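Excluded from the complex is one protein chain; the other protein chains are retained at their positions.
Per-chain residue numbering starts at 1, and chain names A, B and C are given in the order in which the chains are listed.
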Amino acid sequence: MKTRVHRFATAAPDDVSPLRRALDEGGINAEKVIAILGKTEGNGCVNDFTRALSTLALTRLFSEVLGLSDEAVAERIALVMSGGTEGGLSPHILVFEVMDEPALSTSPGLAAGVAFTPSFLPEQIGRRAQIDATAQAVREAMARAGIERDEDVHFVQIKCPLLTSARCDEAARRGAAVATTDTYESMAYSRGASALGVALALGEIEPAQLRDAAVCHEFGLYSGRASTSAGIELMRNEILVLGNAPGWDAEFRIGHDVMADALDADAVTRALARVPGDGAGELVALLAKAEPSRNGLIRGHRHIMWDDSDINATRHARALVGGVLAGRTGHTALFVSGGAEHQGPDGGGPLAVITHALIS
Amino acid sequence: MKTRVHRFATAAPDDVSPLRRALDEGGINAEKVIAILGKTEGNGCVNDFTRALSTLALTRLFSEVLGLSDEAVAERIALVMSGGTEGGLSPHILVFEVMDEPALSTSPGLAAGVAFTPSFLPEQIGRRAQIDATAQAVREAMARAGIERDEDVHFVQIKCPLLTSARCDEAARRGAAVATTDTYESMAYSRGASALGVALALGEIEPAQLRDAAVCHEFGLYSGRASTSAGIELMRNEILVLGNAPGWDAEFRIGHDVMADALDADAVTRALARVPGDGAGELVALLAKAEPSRNGLIRGHRHIMWDDSDINATRHARALVGGVLAGRTGHTALFVSGGAEHQGPDGGGPLAVITHALIS
Amino acid sequence: MKTRVHRFATAAPDDVSPLRRALDEGGINAEKVIAILGKTEGNGCVNDFTRALSTLALTRLFSEVLGLSDEAVAERIALVMSGGTEGGLSPHILVFEVMDEPALSTSPGLAAGVAFTPSFLPEQIGRRAQIDATAQAVREAMARAGIERDEDVHFVQIKCPLLTSARCDEAARRGAAVATTDTYESMAYSRGASALGVALALGEIEPAQLRDAAVCHEFGLYSGRASTSAGIELMRNEILVLGNAPGWDAEFRIGHDVMADALDADAVTRALARVPGDGAGELVALLAKAEPSRNGLIRGHRHIMWDDSDINATRHARALVGGVLAGRTGHTALFVSGGAEHQGPDGGGPLAVITHALIS
Partner (left out) sequence: MKTRVHRFATAAPDDVSPLRRALDEGGINAEKVIAILGKTEGNGCVNDFTRALSTLALTRLFSEVLGLSDEAVAERIALVMSGGTEGGLSPHILVFEVMDEPALSTSPGLAAGVAFTPSFLPEQIGRRAQIDATAQAVREAMARAGIERDEDVHFVQIKCPLLTSARCDEAARRGAAVATTDTYESMAYSRGASALGVALALGEIEPAQLRDAAVCHEFGLYSGRASTSAGIELMRNEILVLGNAPGWDAEFRIGHDVMADALDADAVTRALARVPGDGAGELVALLAKAEPSRNGLIRGHRHIMWDDSDINATRHARALVGGVLAGRTGHTALFVSGGAEHQGPDGGGPLAVITHALIS
């Protein structure tokens, strides 16, 4: 097996032209694409319609190229659009191709697998049901990626739902109580529960520790490898598991670590050090989480992110962490997503690097 | 002579308590304070009233402590409030004390001097009149700082005015045409003209190159040492010149360099290398400029800062550069101000570091 | 007794010049001023510093004119600054003077009284303690206004605190649990508890109905005469009770009604009809509450106010109701404040008009 990762700049959320060109020219085989992660230029919060626009444009492209309906495309490709490219972050997409070809190397290479949960009812968002369904889907995706050992999973990227006023009302009409009626807050609950599902699947926490009440409250419980991103445009979790496994060609490889706080740029170095093999290669993708520390401090200095009513906290956090990581790596096409509830420690978050070996 | 720089965190724009405590306890001599630079937590754009609130609170404090009227305080202390602490930037003030005491060292130390231009008419903002008045005031401030050689000036921090609808209307009634009627854009014109005034004073450009039309158009003309910040709360330029000069004690020293672009964190290292002496010391203050590159790219990757109608471009830029520099220095109490027109090259800007030698 | 109400446009939050002129010229007696309500041009949410700037400027003015300390001024004058002048709303202040002079008329006239609660601990905000303290202060203010009958109270304007990250942390360190750690949401809790305090004092609800859990949940409980506005710049409630009472001169009078929803402009007509006497007079002040309906609908049509992550819901609501009422009255200097939790029915709110009789 072999996973190839292709990064394309986008000129707008519905700009699929570089990807179309690659498909037309045979650089990418549409039938082998299992997931596309995208950073789109909306506000990354509740009313961010760039995610839906990007998803629609990509769906239509693959629908056309594969000769399938939109629904069929949605079932074969996980489209994980994360909104918010604040500060210097550059909008782009990462296309994951998985090919069935013999590995040319013996060292482990990038393994990728996708799975979806069933659709959630509004009242399941941010609760145990979402945690368990996510854990189940993570194990399915690991199986599809041929990853047998939990420790070989390096990064789990999840797209999860959020609650709108309409969805809350619908639940209320059925007599069901949602985790929160605040739509912006629902994103935190959904991200958090999804991350706890990853932690559960990978053995990072004990099942007994998990209860509804833990979500967005017991921040001592977290996954060091989950990256969850909420959006209005879906009602299920879409999960992409990435790791290194034997039997997968090592042209592309992944490493990860955890940012201890928003300024921990050394996490890039530590993550690169954990890429198997000799470490030679160019950085194809960097995925990280960003959130404001809950105590309002960064290394003892006050930050204003929680108290700004004009710019939401996750937007500030993406801009900050984007700057920290761009300053270290020298480039801005970084997949930084906001809201790291139960993803790494408070104020920090998991970080993964995918490298492309010049000689595989 | 000796300049001392004191940095205080602020809990709110009108929080003067740590400074009050230092004045009460004798840690700072109110009569020797010549300037206070502050990063306040407003939007840093037109309707940022945190700058006025901070200025008022500081004015009242010194009025009370010195037994002077507000107007008298305003004439002795340059209050340079720069709004905008986006991302992880931490609100703080930098208090500059200048004491008449013999230098304990022979190596040059931090020299500081303040000067004000006369008040401008609205139609002078962003034009040759503001350039020339600024150059004049820079030379006055250099003289007060005892800095004889242009090259010993390391950083010139300027607070300049902006145009409001009301000020534009007032000029129109007199038949005078302002540089622009767009209030946000007027900040750029004012910052730019002020920076060109610094470049003129320091011999960084030739007088013949300066015309009204150059302001905010000929970006090849710039100062590598100006940092200008606009606000609604004044109609004159207030100028603080900082450098190293013989006869000034070397307990505090300054170095500077220029960020080539928004990601150029190495500018910190280069600036520290240019601090005279053996370089030992703690970083007391870091002052930098931030702006989005005009061509919409950062090292070849698209940024969205100019096209975001929800968050102004200078806000994005401060968050980005704040992250880049905080990631390098490990702390967030950085004086990053937005809008670097004619301050360093497009997308970059001047950067200064003030160090405190543990052994002077 | 006689209450006079003076309205002044403000050119900025710290513009006190028209008021200063009136004080200098004797048009207003500084010693008789008991309250100033202001609409300032900040975002009206957590990080709105225009309220503090306005309060500071007004405090200094009266401190100077009365020869008193700032603290003494704060104890004699309730300064109720409400942020947010979205849409067409025009920044202004309303100055309330209460003079001891015989009423020239027998019909009831505008009666005004002020009272303050003690400062609250963070954990009291949004809870029964705040409700009860408010009710107590309302009764004190009624007594000072000489209003004996509950039904003669037409409008109770309250300024109340909010919770910042710092205040929440402080309580947490003492082991106390706050009503919410979300600073924006704390404004709702504080406004709501304050409004319930008014309802309790005026007999609009039964004490048995009031529990901590009711605040911001049981919206069937509300006052038809409370208008509460939260800010960061105080930790107590400041209360102004307005009504009509015998013994007060009828040159100024008040009437009120309740907007059934955001479009109910007829509430102005109904309120004017409830002004005692023959109704002749000019409209000096109009005070109203604005909030987005919780069910996301206005007369059956969806609104987006709760789902907009770029502009907070109360900002949208003020702009909307400001437009509805400005379209009806023909002018924009309206005291529209946001967040009507427990103030009128969901999506609507109390509305009061103060008229100035041309012949008293």
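Methods note: contacts are C-beta pairs under 8 Å (C-beta built on N, C-alpha and C of every residue); 3 or more make two chains touch, one makes a residue touch a chain.
Since the model is a prediction, treat every value here as computed from it, not as a measurement.
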item	value
In the full complex, displayed partners of the excluded chain	A, B, C
Residue among C:21, C:149, C:211 or C:331 touching the omitted chain	C:331
Residue touching the undisplayed chain, where the options are A:11, A:177 or A:213	A:11
Chain C residues that touch the omitted chain in the full complex	9, 11, 41, 43, 85-92, 262-263, 265, 298-305, 308, 310-311, 315-317, 319-328, 330-333
Absent chain, residues of chain B that touch it	43, 45-48, 164-166, 169, 182-185, 295-296, 304, 306-310, 312
Contact set of chain A toward the excluded chain (per top definition)	11-14, 41-42, 47, 49-50, 52-53, 56-57, 60, 166, 232, 310
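Everything that follows uses one rule, which is that only the chains that are shown with their structure count from here on.
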item	value
Arrangement of touching chains [line / ring / star / complete / other]	complete
By count of C-beta pairs in contact, the leading pair of chains	A-B
Computed distance of Cα centres, chain C from chain A, in Å	46
Where chain A touches two or more other chains, by residue	43, 304, 308, 310
